[in-house]
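Part of the complex only, each chain left as placed.
Note that the chains are named A and B in the order they appear, and that numbering of residues resets to 1 at the start of each chain.
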Amino acid sequence: MKRIAVLTSGGDAPGMNAAIRAVVLASHYFGVQVIGYRHGFNGLLEQEYQILQSSDVNNIIQRGGTILKSARCQAFTTDEGGRQAADNLTALEIDALIIIGGDGSFRGAVHLGRFWSGKILGLPGTIDNDINGTDATIGYYTAIDTALESIDRVRDTADAFERIFLIEVMGRHAGFIGLSAAVCSGAEQVLLPELFTDNLPDLDSLAGHIQTAQKIRGKCSYIMVVSENIWPGGVMDLADQLHQRTGIDCRPVILGHVQRGGSPVSLDRILASKLGVYAVEAARTGKTGIMIGEHNQQMVEVPFQDTWNQAKALDPYLLHIQQETFDLVKNSNNP
Amino acid sequence: MKRIAVLTSGGDAPGMNAAIRAVVLASHYFGVQVIGYRHGFNGLLEQEYQILQSSDVNNIIQRGGTILKSARCQAFTTDEGGRQAADNLTALEIDALIIIGGDGSFRGAVHLGRFWSGKILGLPGTIDNDINGTDATIGYYTAIDTALESIDRVRDTADAFERIFLIEVMGRHAGFIGLSAAVCSGAEQVLLPELFTDNLPDLDSLAGHIQTAQKIRGKCSYIMVVSENIWPGGVMDLADQLHQRTGIDCRPVILGHVQRGGSPVSLDRILASKLGVYAVEAARTGKTGIMIGEHNQQMVEVPFQDTWNQAKALDPYLLHIQQETFDLVKNSNNP
């Protein structure tokens, strides 16, 4: 193998740079040259790339974002796009392409595989952690801590004013960030997509929980963590509705894109480093059509289709303690 | 002097606990007892208070929020409320009351002075920094850093995607947080209340600035810091409007209540400590009707009315460098 290419695609996630660095250093370890495509699949189509030297990845392990930039790319999803990309890869004599991104990026990888016979490998890079086959995705750990830090801050005000706050976190179709952020911030309530697949949250029951909490503990702070997209109109509308029903002031906070950035925490750097090196090692032994993941402390190879065919489940025990053990209403009969 | 009371009122701000601690330790230094009223002026009306021992303020200097809680209180603003509060203070033989809060709290202080002859002193506690007579208010420094940390994170994504972000920061009537956050995050644009007292920002000119930026630098990240309440509908609506005019994707981020909380940064702890001690010293020498502030590195005593009669001006040089020197359009003719 003489030349490996790497690109980042889809939403950016902290740790993508650590993964790029790992790919580059591992390739150099084996004497393989690395090409970095810029702007995701766009770079592949438009031959926007650069040779990545060791010095290019020096001191990037700690940086958020991605030095290769990212982008969405409609043109690539067509047959013509796939063929163009394949031609470009062939022209550059690329032996393997490593794609860092989410499930949309992996669908792109499969699409490319119809037109190009080189090795294609994926690394799970998304804060949402909604990729099956790996225990965690690059960026997930940092996103939880970022959300947590913000909720800890809101708790200060909530406590000072004994107020209700609704905090919207990221996770379009998956409640990983929401559940983790709720447990570790000691949130009084959490609304996750997995709990409301066919219906909306029940306003009366939500309002009732708030009111019971205030009966039990007196006026007090109350934090509800809400995954985005669960409630039409978001937490702003939900806060209004709850205010109307309870007469209690409810404040919405939308954490938003803040959750995507920042210097990656240690676990994201470690995960990205391991995945990046392993991907190069796997490419050298001829592996293709797989995402590299980590499951139960072992590096694993997951066929691309399996990464999205099955939804990854939330940790049932974590859900149990948040919704049962730590529920303040169920906890009200203090001995 | 035998007994001092202290309360926190209005929006909470990081450093309020450091100020409470300073009041307590300074009072004890002089052998004076301290009463802490809870929930702002409500506690004064409802005699909700506690004696504050040194151990009560041990290890609180680093905590956000306020251990005395805060609240708004309509009842207090009536004559009846003022009289009731005065009676309660007299009944407890309080010699001096120290109020930590914003200009609303200081108006309350003046109101109380009509009914009570004890000494009344104020400490500026608000993240907005919109109190005349003191260079900074308790909580302001932390709020800038909190906003900055969030914007630094958004910049990572903005850069990775070369995207436009509109970031709404606190500061209802004053652009202190907005201007500081813009300069120190290297924001490409800033909208402050001081710049739009009689009018709305000009959409065409905002859109034009974005488009010129992209002409000069190619597609690139662009961050606009926007003080709350400047644009009807907030940054969500403004982002829509700019998108319609430019065709470029603009993402809104509302930092919101996150800016109010968190462990105070060093300068807020230092300011709060100095103001708290000085307030006790001033009360002992018979001072009343004043806010304690710091101006040009000197402790100052500011009559309550002066704290709101005159608007505090933004740093003109800081405004100059943000709007002139650092403006990327004016900077486009790189030599």
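The criterion applied here is as follows: a residue touches a chain if its C-beta (ideal position, glycine included) is under 8 Å from a C-beta of that chain, and two chains touch if they have at least 3 such contacts.
Keep in mind that this is a model prediction, so the values were computed, not measured.
A.B. asks: Count every copy of the one sequence in the whole complex, not only the 2 placed here.
C.D. replies: Whole-complex copy count, per this file: 4.
Here is the rule we go by: only the chains that are shown with their structure count from here on.
A.B. asks: I'd like to verify one number: the distance from the centre of subunit A to the centre of subunit B, where each centre is the average of its C-alpha atoms, in whole angstrom.
C.D. replies: 34
A.B. asks: For subunit A, which residues count as touching subunit B in their complex?
C.D. replies: Going through subunit A, the ones touching subunit B are 8, 11-12, 14, 16, 63-66, 69-71, 146, 150, 152-157, 159-162, 165, 251-262.
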